[in-house]
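With one protein chain withheld, the remaining protein chains of the complex are depicted in position.
Up next is subunit A:
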Amino acid sequence: MDHPQTPRILAPHLAKFQHKIVRMLGRVVQLRGDTATIDAGGEVEVMLNRDSHLAVGHAVEIIGKVDGNLHVKVQFSWDFGTNIDFNAAAAVVEATHRHREIFYDAD
């Protein structure tokens, strides 16, 4: 279909997913105009697009491409509010990679 698979990852996986489109759920730590820092199992620098409306302290799910510097260029973002259980989110990332067969096709 049109939209590519977007495996969920955390900061430690960025190197393994360079130049791929991924999905990350993290807490917004800092906003700096058109870039931001989110904490998704570690700090991640992201480059926002003009539709991104992030709120510091909120959880946000971003879909974006990992660049050569392990920064993420955001294609789409969605606010996930303030009561996200990050342990569960980390467990999902773990499940995504341990049981990849139901989550994404490896190339």
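Keep in mind that, in the parts below, contacts are C-beta pairs under 8 Å (C-beta built on N, C-alpha and C of every residue); 3 or more make two chains touch, one makes a residue touch a chain; residues count from 1.
Everything below uses one rule, namely that contacts and distances are computed from a predicted model.
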| item | value |
| --- | --- |
| From "Replication protein A, subunit RPA32", "SAMM50 sorting and assembly machinery component", "Mediator of RNA polymerase II transcription subunit" or "Metaxin-2", the hidden chain's UniProt protein name | "Replication protein A, subunit RPA32" |
| Where the unshown chain meets subunit A, residue by residue | 1-3, 5-8, 10-13, 15-16, 23, 41-42, 59, 76, 78, 80-81, 83-99, 101-105 |
